[in-house]
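Have a look at this one.
Here the complex is missing one protein chain, while the rest keep their positions.
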């Protein structure tokens, strides 16, 4: 935590963090087509949380994240693993990409796919892993 | 460009090894970081460097227009960067803990498990 | 679809992921770990059966045909290694039920263990050189984390060395991959083999071969690259040491076997000559290192180095019999060395130390444990009719038949010195009177507690394996023979991976 | 803020109605929404003054860019000439801004204006300490900073 | 046009060199951090120039990420200083 | 026959269970097993004597030519009878001898295991199977010698026996493999059956030496004889069985077994004769200067073993006849003598003949038996020993070479007579002398006497009817050793001839020597310095050398200095790779440089930053330089078409810097302690690596042998994988498995970091001990080595900058105590000790000391 009274940083963090998180989701979703992807997005999100951590300290950041970053690792890994298996149902080798085009009302087509699920898993793992490390270090120091 | 990069990467390896041979564990970690950067650049260089042609397929096309940079080494390096990040984060915290417990940052004083 | 070739990787990965998810609940983790290990063993046996029937089992991950995606390949060598991984997984999982303390469990003992296994299995099964790097790293980072679990001073010191030297190896490995890709533009090992076969620059191939040799040599703890091993293996939790001792260096050895039979087989007289020297010096320095030690696990650690030499010797001689010997040696050694470490754990449980000078009196109070020690110890020393004898015999026979007398002589001498070390442990820990001032309540109490009985289960099972290999060596020999035949005929591997596309 | 939300909502409705998801259409929707809100704002208290802020914002941006360029040139001149003309120092500026957002905006914009750099806000949030490069005429500087603050507050309030 | 771009590159490169000299010279940690921060900014500018040079707009994405995250390091250093870590500059 | 061996092992396995109920009587039950086997083998005598060979085939590891086939011929039958027969008595003897010893069951198990191994050894047809049993006898013998394992002396003797025999065994293994390679088979029967002349083979000499090393060490031939007397640390039944009757004869057995194939060679003759003679003489000489009953017997055993080897070396048919007879005779009387010596020891409490005397009154039967057995030992008619000795002397009378050795034999014979007299007379005649009271000394239980009685009787009977014994037992053995049917017979009376004369002379001289024995021994002490320098010194020297070399090597290689390890590995890397590069590749490259100014600047900054990170004296300066390195790398990625990489690099770099900063908070600043020389040395090493890498890159960029596979990925990224960012498509689809592994790496690293920070052995006391983690004692650093606390460093720095006045710290320290929890306000001080995280409390005690020790 910074010294109390740095309202400039407080406010900036409150503004920047949502922006960064939003941007990270953007990077995640379009990573298949433009620079980005789960890893980059995850790092951006982790950067956002780290900014929050530096500004408000570990406890507040944990509160912000709601999920314990260690759980996030597990969830991320699990989601990543989930993308491995659907191919088996089609009799294809593991990790074969499955695409499920979903027609939204209005004619827009959204493609849900195992690579996307995988990327989400990557994203969550990266956020979880990075935040686990950074928060643990900060807590060790704050005590 | 590649010959210059070859020299640069060579020097980075040299710097990395030099740092790793110091006594201080902090320098050791910095050496490891340099080493991982250098290795990534080595892959990047030896696979060939291309200017201004990122491996992206433009909207509407199904293949990139013209020659693009080889995407495979980029993917490999990306993986390597991430792995190095994890490993180095571990190493950084390790030296932190090692210092806290051993009360020294001097590698030459860490001989107990061997002798 | 040959799912069995991917499952030995995916099962521990999934188990690991689930264990991370349930990191707060030790009981769930324990159950998951045991179930995952048994499933791993099951699928690995399934894989072995498939390989036995089909020769090679291949899966193109993501359904991308051979050189373009990542291909998992199992030949007999891989299958053997994976089965051994499964066996060690089960043994360690059982041992851990009693040996892992709740605080270790809370800090990721089980997921780390499972992911280590995943890394090991991945290394054995992948057919892609970069993917091999990735699995190496999975294994490595898992081992880093396991090694420091406990946060003791010795662990930190050991870990600094272990981490640094292994990262250096990874960097060399990665550099070699980069150069190789720059040269041939492919990562699939079968494809690399095909293309290097057509390469006009054999000298350059040798250079890269030497880089791989050094990178894997570090992982395998060969001379003069082994320093990290004796510095660190004895510092961690004992079940971890046992798993490391059994499996980790073998991954390096496996990689050497794979790469130097499949890819770099053009200039055997150059590359394998280096391997030969390496093997001899590894055997010798390892065993001499052990002779100077007075700590149970350190002696065992140095012997890992020494025995790695035998395995590399099998590769270096590069005759069918020698390769059989190498593979046989690997099989034998994984079982035996893990078992010895586990036994050191039991003696530690009994007397609270690994220092030979402070141990003693176990033969008198625990004859059964003593016999359990003698089986793997004498096997390690190559005393017949235990598994180690046949392993050593094949290699020596191969050496003599290849007219490599000096190296064979070294191998024999090292056998003697190994016996010396094992006997030293036996005399100090088991025969000697318990020194004064050592608390021996755990040793002399009449009944063995249930948690200690759990420790014995894997030890007994592994000892039975050792005896089985020794007394009924023919099937094991046939497996080794099968895999040596495959190793010496890379065309089969290439055909299985690339199919008609080459 | 609520005004902008309304504006965005109207724009999205527009997009849905027209069925054209392009960026231009969205901009057009925003524009139409802005016009609509201009008509409606008298009736809805929470929207009051929304449309008036846009011209102010544009004006402010113009002002700010001018400041930025001019002051930058001043600093640049001092940087490239061998002799230092500057008279740096730390001064305290009383703040009119009250909320965190206001204070931060003011401080940041002051930081972005060449020659001044916000260092810190006093614990009771009444004073902003800035480092200024040119304290030749302190009062003039204070006045211009108060002017900047006023303009910012105008947009935000 | 190309010549302008090359001149711009030249100017930016020169900037990098000067900034880097400051980074090396210090003398205090905050000086280095400021130099690092500016270096990141120059990289954003170079990336922009490069996007124009190669006519590839995807490089702007890189610029966004740098602009959004590079300052974190500075915050980290500032935090370090404020928590009173030993400064050996 | 396989079953015969198996039965013994099964008996061994059953013993512990039986022992629970039957205690020492188990031994008697177990004696039934060898007894039955003796009978079973005895039933084969007629068959074998008729010239038949019994073969039982059984496969083991056909792939390695290892079979479990067993063969019974004259030689193996004689050995089998000895093993099982004497084994029976030994089991009985041991039952009584070790009565009440809680470890008796273990003893029986090992004894039976030994018996089975020995039997397997003599029956095995396969060279490897033979070796398997060979080694098993070594191991079981080790366990038996070290039976009194709590005595360091016993452990040492056991180790010595083991090392010597196993070392020889390993040479033997090599020899056997060579033999098999030369003869083309691992089956002894087949090898003996081939007509190939092995002597011509280039490997012959090597093979022969290896084989002989194995046989000589096992059979305690000079200069490897020293372990055998030391092995007398074993309980007497063991000495009687292993070290006289059976195991030591394994080497002799092997030589005899191979005699038909190898006996032709001149080298064989010379080596066996000379080493045999030397051993014989050494044994006899050492025996005559010993006073311990068991040592006397042990040395005389060595003498006998030497004699047997000598006979094999002579290789004539007479020698073969003598060999078999001598072997049988020796086993009979020596087994008996050992058991009797054990009785004396057991009853009178000492084995030292000089400490004993007049026991005949208390131990009349024992005394008688000893006397008879000693007669056989001395080769006095009508005992079988005499028959054997006559044959021996006769066999010697061949050629000139052997006539020379004849002198040796005579000397040995004289000494043996003396030794026999000492054994037979000293303890039993003269005035009573014993550690125990006379009244407490009485004859041992029957079980202990059965063996000696039977064996002595057998010696006597065989001496009386040597012809029968010869026909049924020893001559078939001689046939097997000779490889053909030998012409000859066994008889007590060969007429008046030279051997008989010499025999008489030796007996007379031996008796004279007995008269002056004590004085003679005194004289011999002059030779002690020479004897002490004997081959045993070589053994100790070898063992010391191993430890010394090991320690030296550990100091040199595994010396704990990570920097040395690194330097070694790096130099090996440079050396090996560089050597390969220079010797196997023609270096050539083109300096086709095409680059822009900004690229050059970027690369230069990269290099400069890397170098700056190395040479800066400030930690954080170094970190900042690392930041610059990272940014330069990112820029290179960006400038060469890798936007994803650029982004990732910048993000990772930022987070890495943050981690470093978080951690460096706790770490000391760089101290400059390397000498210039060290630095230059390291710089040279580093530059070598750099140059090598540079060359490697230069080469690969110049050589592109094949079209990269990524062409396929570029082409199909959109059409097949539906993604336009090809790098990302590779990551999540083409090579998704890599990425899967990669996220696990990251997760693992995070778990490791978490564990390191949060798991603390002090908050979970005992947990590590439970898990078996190596716990070193807390290390005390020398005062000069202690890295001073961070606040001192900080203060010094501030002082250097004149930011604070010296001594300001002291005021602060005084007020330190009531610091509340609002530590985060700490802006410009480093109250390190107070806001250190709890998990450092391991060292807090240390710190307290440190603080107190500091002048304030």
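The chains carry the letters A, B, C, D, E and F, assigned in the order they are written, with residues numbered from 1 in each.
Methods note: a residue touches a chain if its C-beta (ideal position, glycine included) is under 8 Å from a C-beta of that chain, and two chains touch if they have at least 3 such contacts.
Note that contacts and distances are computed from a predicted model.
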I want to check something: the complex is missing a chain, and I'd like its UniProt protein name from "Molybdenum ABC transporter ATP-binding protein", "Na+/H+ antiporter subunit G", "Peptide/nickel transport system permease protein" or "Dihydroorotate dehydrogenase B (NAD(+)), electron transfer subunit". "Na+/H+ antiporter subunit G"
Which of these touches the unseen chain: A:8, A:58 or A:116? A:8
Those residues of chain E which, in the complete complex, touch the missing chain: 1, 4-5, 7-8, 10-12, 14-19, 21-22, 28, 30-31, 33-35, 37-38, 41-42, 44-45, 48-49, 51-52, 55, 57, 60-61, 63-64, 67-68, 70-71, 74-75, 77-79, 81-82, 84, 87
Which residues does chain A use to touch the chain missing from this display? 2-3, 5-6, 8-9, 12, 15-16, 19
Write the list of chain D residues that the hidden chain touches. 23-24, 27, 68-69, 71-72, 75-76, 79-80, 84, 86-92, 94, 107-109, 111-127, 129, 131, 133, 135, 138
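Note that only the chains that are shown with their structure count from here on.
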Enumerate, in label order, the chains that touch chain B and chain C alike. A, F
Which chain is most remote from chain F in terms of Cα centres? D
I'd like to verify one number: the distance from the centre of chain D to the centre of chain E, where each centre is the average of its C-alpha atoms, in whole angstrom. 25
Just give me the whole-number Å value for how far the CA centre of chain B lies from that of chain D. 42
Take the average of all CA coordinates in chain C, do the same for chain D, and state the distance between these two points in whole angstrom. 65
Got the chain C residues that touch at least 2 other chains? 13, 16, 20, 61-62, 130, 134, 137, 141, 144-145, 148, 151-154, 160-161, 164, 168, 175, 179, 181-183, 187, 230-231, 234-235
Name the residues of chain D that each touch 2 or more other chains. none
Check the chains against each other and report every pair that touches. A-B, A-C, A-D, A-E, A-F, B-C, B-E, B-F, C-F, E-F
Which bits of chain A are touching chain C when the two form their complex? 70-71, 73-75, 77-78, 80-81, 84, 87-88, 91-97
Which residues, counting only chain B, touch chain F once they are in their complex? 1-27, 29-30, 33-34, 37-38, 40-42, 44-59, 61-64, 68-72, 74-79, 81-90, 92-97, 99-115
In the complex, chain E residues that touch chain F: 6, 9-10, 12-14, 16-17, 20, 23-24, 26, 29, 32-33, 35-36, 39-40, 43, 46-47, 50, 58-59, 61-62, 65-66, 69-70, 72-73, 76-77, 79-89
